[in-house]
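Here's a structure for you.
Every protein chain but one is kept in place in this view of the complex.
Note that the chains take the letters A, B, C and D in the order they are written out, and that residue 1 is the start of every chain.
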Amino acid sequence: MSSSPPSLAAASIPPNSRKGEIRRRWFRRRTAVGLPPGTITPHEQRPARMELISYSPGDYREAADFSIEQLPSLLIPDRVHWLNIDGYGDAELLKSLAKDFKIHPLAMEDVVNTHQRAKVDNYDDQLFIVARRVLGPPFRSEQISFVLVGNILLTFQEDLEGDCFDNVRERLKSGRGRTRTLGVDYLLYELLDAVIDSYFPVIEGMGEDLDRIEEAVQGQPNPESLRRIHDHRIDLLQLRRAAWPLREAIQHLLRGEFQQIGRETLLYLRDGYDHVVQIMDILDIYRETCGDLRDYYYNIVSSRTNDVMRTLTIISTLFLPVTFVAGIYGMNFENMPEVKDPWGYPLCLLAMAMIAGGFLVFFWRKGWLRSFDKQAGRGLD
Amino acid sequence: MSSSPPSLAAASIPPNSRKGEIRRRWFRRRTAVGLPPGTITPHEQRPARMELISYSPGDYREAADFSIEQLPSLLIPDRVHWLNIDGYGDAELLKSLAKDFKIHPLAMEDVVNTHQRAKVDNYDDQLFIVARRVLGPPFRSEQISFVLVGNILLTFQEDLEGDCFDNVRERLKSGRGRTRTLGVDYLLYELLDAVIDSYFPVIEGMGEDLDRIEEAVQGQPNPESLRRIHDHRIDLLQLRRAAWPLREAIQHLLRGEFQQIGRETLLYLRDGYDHVVQIMDILDIYRETCGDLRDYYYNIVSSRTNDVMRTLTIISTLFLPVTFVAGIYGMNFENMPEVKDPWGYPLCLLAMAMIAGGFLVFFWRKGWLRSFDKQAGRGLD
Amino acid sequence: MSSSPPSLAAASIPPNSRKGEIRRRWFRRRTAVGLPPGTITPHEQRPARMELISYSPGDYREAADFSIEQLPSLLIPDRVHWLNIDGYGDAELLKSLAKDFKIHPLAMEDVVNTHQRAKVDNYDDQLFIVARRVLGPPFRSEQISFVLVGNILLTFQEDLEGDCFDNVRERLKSGRGRTRTLGVDYLLYELLDAVIDSYFPVIEGMGEDLDRIEEAVQGQPNPESLRRIHDHRIDLLQLRRAAWPLREAIQHLLRGEFQQIGRETLLYLRDGYDHVVQIMDILDIYRETCGDLRDYYYNIVSSRTNDVMRTLTIISTLFLPVTFVAGIYGMNFENMPEVKDPWGYPLCLLAMAMIAGGFLVFFWRKGWLRSFDKQAGRGLD
Amino acid sequence: MSSSPPSLAAASIPPNSRKGEIRRRWFRRRTAVGLPPGTITPHEQRPARMELISYSPGDYREAADFSIEQLPSLLIPDRVHWLNIDGYGDAELLKSLAKDFKIHPLAMEDVVNTHQRAKVDNYDDQLFIVARRVLGPPFRSEQISFVLVGNILLTFQEDLEGDCFDNVRERLKSGRGRTRTLGVDYLLYELLDAVIDSYFPVIEGMGEDLDRIEEAVQGQPNPESLRRIHDHRIDLLQLRRAAWPLREAIQHLLRGEFQQIGRETLLYLRDGYDHVVQIMDILDIYRETCGDLRDYYYNIVSSRTNDVMRTLTIISTLFLPVTFVAGIYGMNFENMPEVKDPWGYPLCLLAMAMIAGGFLVFFWRKGWLRSFDKQAGRGLD
Partner (left out) sequence: MSSSPPSLAAASIPPNSRKGEIRRRWFRRRTAVGLPPGTITPHEQRPARMELISYSPGDYREAADFSIEQLPSLLIPDRVHWLNIDGYGDAELLKSLAKDFKIHPLAMEDVVNTHQRAKVDNYDDQLFIVARRVLGPPFRSEQISFVLVGNILLTFQEDLEGDCFDNVRERLKSGRGRTRTLGVDYLLYELLDAVIDSYFPVIEGMGEDLDRIEEAVQGQPNPESLRRIHDHRIDLLQLRRAAWPLREAIQHLLRGEFQQIGRETLLYLRDGYDHVVQIMDILDIYRETCGDLRDYYYNIVSSRTNDVMRTLTIISTLFLPVTFVAGIYGMNFENMPEVKDPWGYPLCLLAMAMIAGGFLVFFWRKGWLRSFDKQAGRGLD
């Protein structure tokens, strides 16, 4: 099936730094237009690094910095092997791996085009899984591909700021837990679980930020809070887009169609599935919370505008009429009898005071003189 | 399956007091990163207390303050036992229980990591159920785990302000109701039903609060109402998150896959299911009501801003032009013939009155002079 | 199954009068906390009244004001019986009925706790149906329970302002229609259909009110319209909550699992199902219409605020600058050459006119001088 | 099954003219309260007209203005008959038809109560279909009922401004197309297709109107646009309510349960189904477009209010302070040294210019002096 060797070409794409760039990159097309389906086109020039861990219940070995030619000699029958490839810069290496392990061209295309949704596929008797781990802030995601060939588990990563497998490596090395005693399917579960675990710190950081924003909005709403709410909503859309297919993929694995996954491992996968569901729950709650916060912000701004307008209206209404009265007696007409009257001035001041007092009573009755802060206590408890 | 004893370590987490803390805590991760799956890591240092109730239709005994070594002697064949454990502070005790009752490591991990969604699992022939009861206000939730091992029902609680099982205990003791005559599955139903019942007072309190807020909004909208509406929306999201999986779990039990639940108890569970559905209904209605109240608040503020603006506009429009006229005749030009005319002053006052009168007619026609309160009657009945 | 007689206790709850009360009552808990499941606790002290109608195609008899001891003698074999119980005040009566007809304790609990969702249950070979009829305005709902025991149909009602079965009674008495010729299942259908019919007047009244509100909003928006829209949205939520489970219950009946319902009656039930679906349709449309009306109201208020603001801005912008000019020449500086110039006054007036005219041209170009009413014609048709 | 002849009574309802009336009428109840199910109560007094078309591949005959007694003689074996009844004014005629063709009472009730949802029912071996065609603007809908009895297709219409079947009649008469060569089921398809086609002109007219409204909103938002958007949203709700059940009904037909519909006709019905789905698609898009337009309108009004407010603020801020300065030197205190200074006047003017200039610089920095029109170019392209 992999008879026609796919053409391999290395494309150069500059690293992304700005936020807008990251978002655009997120949605980039899978392969360059014009290539036949199944073409391997690595798009990053990071050199590939290989790392091999092989173990049995009582034994553990690791190897690194070996060449593709040395690989067959390192694979020992009756042991579990985990071959981890970091970076896609070496097209020849990927081509060789695809040939050696008879990986289906479509799987290989998905490995190198790192904008896949999480999924599970079965090519002949190879189990192919794509998952996405997340990092941040600033929030990013990275594709991790798993190919299970017999007793050998291959993982492909983009090599972005380390990976999330250090705990699994440490457990394998120290022999803690049950990883070494169970088979390659349990190793696959532990790695998937580590990918799922990568969501929790990101979500927790976001939750703490939402709490801070909520406090800030209640105190003094400002556009910075608004911008953060907006950014979180966009990030949550992306997180959800990464997590939702992961849930579907694990659900697919749980259906028990894949004979590579043993019954005991399915029990553990069910546990992992619960965690993804929990992640989805929290993402949904956070997204609704963001919307609620935005509406809350808006309502507070709107209440304050009302407060400001009321102040303006009261001041204007008090002073415009009396200023007009003052204007009348500032006119220079010769024939103004009031002006010459000795009681004119005090009567005029009295009239002004009555006008202003009348408006004050009017506003008092309308309830406009009580400030919002004092109203807060009314009507609720 | 429980051959490798999981490592037990007690972690210390300070008690939460502020509201933001509570929300964050809600979404905390299940286990510390880096531990193998299935690890028991109790995160609260409350000492564990055990309480054992054993009964048959005609007999009832209870025991407390016994040690784990005394437990086997307290378990009598052919009787129903309910072993309740409060608090997770004693890691050794939990380890012993897990070993004695052969509880699956994953179940034990879920017991001590108290941020699970409600769920039903079947490990070998042990039925494992997680449920969440709610308390408040301030609104909180607590995980309660059930493990059904043969004729023995184990319940694990965090020991937060008592529990919700006192009525069941009292019925068992007094022999009222049918609890003692039916088996351990009926006891499980009664306890689940007590958990479900814990939602109703919280929901009712919230409903009464919403009624009060609605009255306050209609009277005089103020930011305090707004803050309460916002808080309730967030709380309702959390309540829904606790209740939804509980509904799924009971639906799962109802499917009849679990041979531990008898046919008669299924009838009762169906009743409990109706109550969870009712809770979901009310939560959905409350959440929509909160959204409606927020929009209502906003519309009222917006109507009042319009009212305020109209007042300002009327006053300004009446007095700015006439003040200008007064300003003209307050100018000190020597060559102003009107000023010397004996009819100048009365004519000027007349002109001012006509200007103001003209604007009054204009506003009258626009309908701006009728206050909102009087408009209320128009057009509706 | 009904071997342990449930304890009966009459609780007293004052009648609700205010609206807020009604809403709260709607969501009250099913039984007092602390009672075992299956307890009959009537919560209203209205005395119970029994009414028995028995008929065959050619015969019709009715009885009322008989005691529970007389009941067996009134039940004649080979006839259809309809036993209607109004009010739950007589706990002894309900206990006797439950024992005589062997009604399951859970069914009996649902009968007296009148806050159930509509549902269909099958206990042994008794068909148990809960439905809710609606009354209003002010909008309320009442639970009606049906128990079908062989050839006898029991209906339980709260006795709130009569019932909705008068037409069925009249048809049975007069022999019109086909009710007497078909069996007890057709009688059940006719009563359910009468319950469904109780929704239509409420919905129609609401529709007419929405039409009136729409006209009022288009004419002159006022907070009274807003309050009504808000009330209708809340009522529609409640109506939907009553109708949705009724639809599910009838769909459940239609599945044909219940052998008590004959094939011919299923045809009629299908018709009843169509009517509930129609009710749901209308409720959804009304709720969306309410939301649209609220947004429409808000947009109109917002347009008017804009209109008001524009008026204010135009007047202020016209008169503030010229008033300032008048103020300059009202100053008392001795060295003001313009003041002594015989052309000073007319030139000053000219300058003022030019300033005001310039702003008028500016506003004309901005389109602010055309009132909204005249703009309405532009751009459309 | 139709042994008991239903009672027939003609009710008089005045024709509706105003819009609100039309909407109310839309949701009117099916039968007068108090009648037994299956009662035929025609609610319009339009006299019924019958029209019969009978054809075979090579022959075509039509008849009109015949009486119910003449009908049997017009029905010729081995030919397809289409009997169309317009108007429900003649209760006796409907009763006779129901008896002659043995139409089920429930079907007959649905025929005359013209507020049904579209649906498909099977009574014995009669296929009964209700569909709704739409007319407008002003938007209305009309129920059309189909009863397929052997080789005879009966259609019942309310006779509202002609019907939508003229094209089918013309094709039958001229022998064009394949209608005459295929059976009665194909005729049924063609008539259903004509009903579906009646939606397209209404939808297209609405689409063109939405385009016009969009242009008007972009030019100069006015309340007339708002009213139209609101009306279209309500109309779209109604249209959707008419089209959605039609889609369900055709899907029901497509399932192939009805042996009256041949395999070849099912191919054509699949095509009709595609068209209803297309209608639903467009209705959903239009409804979302209406919502978007409303929000767009609102945002534009809100931007303009901001524009108006800024103008007011700038003018007020420029002239209020300098008018105050002028006011100071307009005071009549005797002891004002500045007034007597020959440089007082020019220095005062200079101070005013500096105050105004300072505010101008402040506004310039805030970006308030650039009008929105010029800002439009910034930041985009």
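What we mean here is this: a residue touches a chain if its C-beta (ideal position, glycine included) is under 8 Å from a C-beta of that chain, and two chains touch if they have at least 3 such contacts.
No experiment lies behind these values; they were computed from the predicted model shown.
Among the chains on display, the ones the left-out chain touches in the entire complex are A, D. Shown as candidates are A:Lys95, A:Arg270 or A:Arg304; the residue that touches the absent chain is A:Arg304. Within the whole complex, the absent chain has one touching residue among D:Ala64, D:Ile285, D:Leu350 or D:Leu369, and that is D:Ile285.
Remark: the omitted chain is touched by one listed residue; of D:Asp86, D:Glu190 or D:Glu224 this is D:Glu190.
Contact between chain D and the absent chain runs through residues 167, 170-171, 176-179, 181, 189-190, 193, 197, 200-201, 203-204, 207-208, 211, 214-215, 218, 267-268, 270-271, 274-275, 277-278, 281-282, 285, 288-289, 292, 295-296, 298-300, 302-303, 305-306, 309-310, 312-313, 316-317, 320-321, 323-324, 327-328, 330-336, 367-368, 372, 375-381. Listed here are the chain A residues that touch the chain not shown: 4, 7, 20, 23-24, 27-30, 33-39, 104, 106, 109-110, 115-117, 119, 121, 123, 212-213, 215-216, 219-228, 230, 233-234, 237-238, 241, 294, 297-298, 301-302, 304-305, 308-309, 311-312, 315-316, 319-320, 322-323, 326-327, 329-332, 336, 338-345, 348-349.
Here, only the chains that are shown with their structure count from here on.
Put simply, chain C has to spin 70° for its C-alpha atoms to lie on chain D, with the angle rounded to a multiple of 5. Centre-to-centre spacing of chain A and chain B amounts to 25 Å, using the average Cα coordinate of each chain. With centres taken as mean Cα positions, chain D sits 41 Å from chain A.
Among the residues of chain A, those touching two or more other chains are numbered 330. Taken as a contact graph, with one node per protein chain and an edge wherever two chains touch, the assembly forms an open path, each chain linked only to its neighbours along a line. By the document's touch criterion, interfaces exist between A-B, B-C, C-D.
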